[in-house]
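Below is one structure, written out as structure tokens, with a few remarks after it.
All protein chains but one are shown at their positions in the complex.
Up next, chain A:
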Amino acid sequence: MNLRLAALALGSLALSAQASQAQFSDNVLRIGVLNDQAGIYADMAGPGSVVAAQIAVDEFGGKIGNVPIEIIRGDHQNKPDIGLNIARKWLDADGVDMIADIPNSSISLAISALVKDKNKVAVITTSNSNRLTADSCTPNHVHWTLDNYSLARSTGSAVVKSGGKNWFFLTADYAFGHDMEREAGDFVKQAGGSVVGAVRHPLSSSDFSSYLLQAQSSKANVIALANSGSDFTNSIKQAAEFGITQSGQSLAGLAVYLTDVKSLGLESGKGIYLSEPFYWDLNDQTRSFAKKFGERHGGAMPTSFQAGVYSGVLHYLKAVAAVGNDTDGRAIVAKMKELPTEDLAFGKGSVRIDGRKLHPMYLFRVKSPAQSKAPWDLYEKVGETAAAEAFKPLDSACNLVGK
């Protein structure tokens, strides 16, 4: 280990003697996109995230000075041990300087600790854990896109503002469901709404009819679904079957994304409220990014997470160029927090001292089949939470705060 470090130090000394303008390890800037390439997160991130990272590199010109930028991909298969092994190999042997994407909280939390040890960088874009900017914050990673707090905050308060005052929760009976119910419920009450009831279902239930009938008879305006995956799809489908939305109640998904709606279909999904920080059809800039993305990814539109990869990688490249080397991860992350962000997907924004990327969160309503004019024409924007309010206030559990 010490020998290898010594060799590295010698090598970089030799390099710095050769190249006077910048110090880049092995003269290539390597970015590793680490995610789930074929499993449950493959559609929302997966190969599309690699495309998004490549778009950022191309937009930056493909090199910094005369140092080329290279992207490699890794499949962690949602297994923490595999993810950590790939990351270690990348950082120790393959000359990777930054790891991006990293869906699955157990893996992203582990890798944030790893990059801190090795003084490299992680741009975490597809993980929802609030802990990344609280007790697990490090000076070597930034947290892009969204987290559970911002989802609950945006849906909870924006739906109340648009008239959905009384809420009923249909909650998956495990830690994630309970957290989402509690957080969103707090925001509903803060915004002047009320929670009239809740019912909990076991994880991976098949028949939701009795739960839905209770939600229906509660007379709540909004039925919030604090569940995900097949539970979410089942409850939405069966709600459509019973005609719950026709009778005037709205459905809100607390952890639902573009690809979920796409695979659910508009017939079952119409009218659902959900929150995301990005949608391809928000403005001319997002549409131009989406166009580039679609051309390289079989016509699919980018998800928030893929847009996050693009935005995060682009900002990382700006910081590396400003710092002038790729070896000191801590300095690069500090520079990322110093520079304002700007890109096609999220417009202007900033990175907070705790590593949190700030941008607005939007409330969307899923269109009906009649409103939709194209295969990816899925959302209608109905609300917005400003960047300053969309995310959790600085948490003193993060040791970067208040120093």
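One rule holds in what follows: a contact is a pair of C-beta atoms (placed from the backbone, for glycine too) under 8 Å apart; a residue touches a chain by one contact, two chains touch by 3 or more; residues count from 1.
Just so it is clear, contacts and distances are computed from a predicted model.
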Identity of the absent chain, which is to be given by its UniProt protein name, from "Cytochrome bc1 complex Rieske iron-sulfur subunit", "Amino acid/amide ABC transporter membrane protein 1, HAAT family", "Transketolase" or "Sulfate transport system permease protein": "Amino acid/amide ABC transporter membrane protein 1, HAAT family"
Among A:Ser268, A:Gln285, A:Thr327 or A:Ser350, the residue in touch with the chain that has been omitted: A:Ser268
Sole residue of A:Asn66, A:Asn85, A:Gln190 or A:Ser204 that reaches the chain not shown, by the stated touch rule: A:Ser204
Given A:Lys63, A:Lys237 or A:Arg330, the one touching the chain that is not displayed: A:Lys237
Residue numbers in chain A that touch the chain omitted from display: 38-40, 42-43, 199-202, 204-207, 209-211, 213-214, 229-230, 233-234, 237-238, 241-243, 247, 263-265, 267-268
